[in-house]
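Only one protein chain is missing; all other protein chains are in place.
Then we have chain A:
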Amino acid sequence: MRIGVVTFPGSLDDGDARRAVRLAGGEPVALWHADADLHGVDAVVLPGGFSYGDYLRCGAIARFSPVMGEVVAQAQRGLPVLGICNGFQVLCESHLLPGALVRNDHRKFVCTDQRLRVESTSTLWTSAFDAGQEIVVPLKNGEGGYVADEATLDRLEGEGRVVFRYLGANPNGSLRDIAGIANERGNVVGLMPHPEHAVEPGYGPGTDGLDLFTSVIASALVSAVGA
């Protein structure tokens, strides 16, 4: 499976995301923000970092980059897309996911190994987890507070689209401890924590993050067999 990883000016974790794809058994494909097409990739990862210097709002300018036009169009047709940290912010700015990320309520940058609960295994990016599984992956952000209006939060909960939830003390003021969400179809997932930094023993808190990448590769195999 060929998984594209987009590099925007200011992306930080694109290298680690490509490495995570490789360790999970996929073929990473570097995509550039100015690309007008996705080079035929089977999935896309929008990595963490500070695209366009976080100017205007985090992810706001990246959302209108040439490559995002194609990502949005294909995501709406079912292409698996994972947004991590800044990538999650880009997905919210693109309206592929509802809500927004705002500055941490305590106003400090947070960098920690974060416990999470996997709340949904019915997305293309979480099928390899056990329902309710607790995992630990790094969390590092200044603007990671997830906000949406009450009706949107209720809909996300009711439709099982809260994918990851923070365990322990809420690290950034996210409403209802939400760490990650999915679109209705389950092909688009965004989360603030960094699974790509927890994919190899000895580097980071463990290998819990690898299952997001193995999930999407397994999903592709299932659909290939089904076809």
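Just so we're on the same page, a residue touches a chain if its C-beta (ideal position, glycine included) is under 8 Å from a C-beta of that chain, and two chains touch if they have at least 3 such contacts; residues count from 1.
Keep in mind that, in the parts below, contacts and distances are computed from a predicted model.
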item	value
Candidate names "Phosphonate transport system ATP-binding protein", "Phosphoribosylformylglycinamidine synthase subunit PurS", "ABC transporter permease" or "Flagellar hook-basal body complex protein"; UniProt protein name, chain not shown	"Phosphoribosylformylglycinamidine synthase subunit PurS"
Chain not shown: contacting residue from A:Gly99, A:Pro138, A:Gly180 or A:Gly204	A:Gly99
Of A:Gly4, A:Gly26, A:Gly87 or A:Gly145, the residue in touch with the unshown chain	A:Gly145
Residue ranges of chain A at the interface with the undisplayed chain	56-57, 60, 64, 92-93, 98-100, 102-107, 145, 147-149, 173
